[in-house]
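Removed: one protein chain of the complex. Kept in place: all other protein chains.
Entry: subunit A
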Amino acid sequence: MSTPVQTEQHGLTEHSHGGWATVPVQTRSERFASTSHDDFPEVTGREAIWKYAPVDKLRELIDGELDGSPYAILYPEAAGTDVEWIDRTHELVGSAGTPEDRAAANAWTSFEKALHIRLDGEAETLTVTRTALGTTARAAHTVISAAKGSTGLVVLDSQGVAKLTENLEIVLEDDANITVVSVQEWDDTALHLASQFARIGHGATLTHIVVSLGGEVVRVNPSAHLAGEGADAELYGVYFADAGQHLEQQVYVHHEAAHTRSRVTYKGALNGEGAHTVWIGDVLIGRDATGTDTYEQNRNLVLSDGTRADSIPNLEIETGDIEGAGHASATGRFDDEQLFYLQARGIPEDEARRLVVLGFLSEIVQKIGEPALEARLHEALEAELAGTR
C-alpha cells in the first residue's frame, strides 16, 4: 500500500485507498538527521530527497558558504506577539526538529541569530515580510512559539530576489491553536530551500499553509510531529508553476501520540514548458499512535504540454489500532466535463477555464482566514492565469 505512486500529466490518473495493511518501502523515522552540514554525505542527486530537484542549480545552497547574519524584516505591531532575534544557544532552537538534508544542515551550521516570533494569549494576526534578501547565498533560522492555550495567525511573506536555505521551527505548547502561512512570492530568479518543522503538543492544533507562486526553484518541506495526545495538524498547500519553474514540497506527518489527527491537502497547477512540481507526502503512524485519523491528498491540474508533476503519497503504519488512514493523488488535464457544463450555460470557453482553475486553487486559499491576504493571493492567481494565455 505504501508503494510510491508517480503520476504524470498524460491523461487523468487516479490513485486512492483507505486501508492500512502495509509493508513500508522505507522507514521514514530512521532517516538520518543532523544539524551539522559535514555529517551528510555529498549530494549526488540520486538520493530520495534530492532526486526530483535540479541539484546543479542548488549547489551553492547545499555546500557553499552562507551569510547567516540577521536581515531586514518588516512587520506591523500586533498585540499578543513578540518578534526578536535570539542566539543560537537559545533553548527553543532545535526544539521542533533536526535537518534531514545537507542544505538544511548547511543553513543550521551557518545562521548567526534566529528570528523568534512568540504568540501569547489571543494574539492578533502578525505578518512578517522580507523583501530584501539579495543575491548573496544566505542561511536563516526562524522559531515560532505558541504559548499554552494561545491562538493566532502568523504570515511569513517572502518577496524579491533571494538565494536562501533555511529552517523554520514551530512549537505549539499544549492547547495552542494557531495558523502559520508561508507565502513564497519571490522574484522569478529566486532559489529557496526551506525545512519547516512543527512540534504540536497535547490538544494543540496547527493549521499550516504553504503558498508557492514565485521563484525559479522553491522547495518547502513541512513536517508536523503530533507529539501530544489529541494533537491536530491541517497542512495545506497551493502552488502554480510556470514555464521553467520548479516548485517542490515534501510533507511529513508523524503521528507520535495517541488520538492525533492530520489532514494534508496540496493543490497545484502547471503551465508552460518545463514547469515542474513535486509533492511527496509521507505519513508515519508510530506504534503508540493508537486512534490516529489521517488523510492526505495531492491534486494537480495540468494546463499545457511540456510540464511534469510528480506526486508520491506514502503511508507507513506501526500500529493497526487506528481510526482511519487514507491517501489520494490525482494529476490530470483540465476536466472537459466541467468545461462543458459551464459552456452549456453560455459561459465562453476562456472564462469557463478561468473559473475552473481559480476554483480549484482557491479552495486552499479560502482556508487562510485572513481576508486581505486571501484577496491578494486571489489576484496573484488571476495574474498567473492571465500570463498563461
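Throughout what follows, contacts are C-beta pairs under 8 Å (C-beta built on N, C-alpha and C of every residue); 3 or more make two chains touch, one makes a residue touch a chain; residues count from 1.
In this section, contacts and distances are computed from a predicted model.
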item	value
Which of "Fe-S cluster assembly ATPase SufC", "Spore gernimation protein", "ABC transporter permease" or "Sarcosine oxidase subunit gamma" matches, in UniProt, the chain that is not displayed	"Fe-S cluster assembly ATPase SufC"
Of A:Ala33, A:Ile73, A:Ala330 or A:Leu358, the residue in touch with the unshown chain	A:Leu358
Absent-chain contact - pick from A:Ala33, A:Ile347 or A:Ala380	A:Ile347
Absent chain, residues of subunit A that touch it	335-338, 340-349, 351-352, 355-356, 358-363, 366
